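Omission of a single protein chain aside, the complex is shown with its protein chains in their original locations.
Up next, subunit A:
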Amino acid sequence: MGMAAADLQFHVLAVDDCLIDRKLIERLFRISSCQVTTVDSGSKALEFLGLQELDQNQPCVSPSNQQEVEVNLIITDYCMPGMTGYDLLKKIKESSSLRNIPVVIMSSENVPSRISSEGWSVDHPFARGGFDHVTRCLEEGAEEFFLKPVRLSDVNKLRPHMMKTKCKSLPQQEAEKMVTKPKQESIEIANVQSQAQEPQQQTESETVQQQQKSQANNNNNKRKAMEENLSPDRTRPRYSSGLTAV
């Protein structure tokens, strides 16, 4: 059973209420060989991810959607009407099925430097006692916080994060080691391909650097893949050393 080209591609879900920014972010990721889905709101993002909200406090996963959508990264704007990027981040991290998807926040501003007059919501940069967006987001589990406008160099930083969610793309030697371990029947080792084959559209030096990085990450990744959905620990780093018998 060979691996389809699509399996090697990362799929990014981009969330932004601004059309121009959606177009930009889509192009940034497409030029980096990623598949991209864009939506204009947090609620549409959750819908896409298969997380339907029956009521405010109990999001549930819609089983029919869950299998089809594989998302390796969610990148979202911070300031959006309705559900902010921060709200979306929280909902994702609260979901057992989605919490391992890396989330990146983008914003046109960080520190709300002004003291408010009344009437501004707490998320608004003008709000009194408004929070430092970066700290809030990183504390809630965001991998990165980018100031807009986002650039290619920012997008290139995200590859290692996306690699974490792809347990299929392991090098041959690692896969062979895994065959002998009892609890790993569920991992499709037949679908392994050498890392050198992807990604395609990068400069040579970047590719080498990232291969080296992802090589290091992957040693932890296969353990992480097994621990997915088991570990209640949301804090970073996410690589759990408390393994069950392997």
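Everything below uses one rule, namely that a contact is a pair of C-beta atoms (placed from the backbone, for glycine too) under 8 Å apart; a residue touches a chain by one contact, two chains touch by 3 or more; residues count from 1.
Everything that follows uses one rule, which is that contacts and distances are computed from a predicted model.
The chain that is not shown carries the UniProt protein name "Histidine-containing phosphotransfer protein", picked from "Spermatogenesis-defective protein 39 homolog", "Histidine-containing phosphotransfer protein", "MICOS complex subunit" or "Myb domain plants domain-containing protein". Although one chain is not drawn, the whole complex shows that of A:Cys79, A:Val104 or A:Met162 it is A:Cys79 that touches it. With the whole complex as reference, residues 18-21, 23-24, 27-28, 31, 79, 81, 108, 114, 117, 119-120, 126, 148-149, 151-152 of subunit A touch the missing chain.
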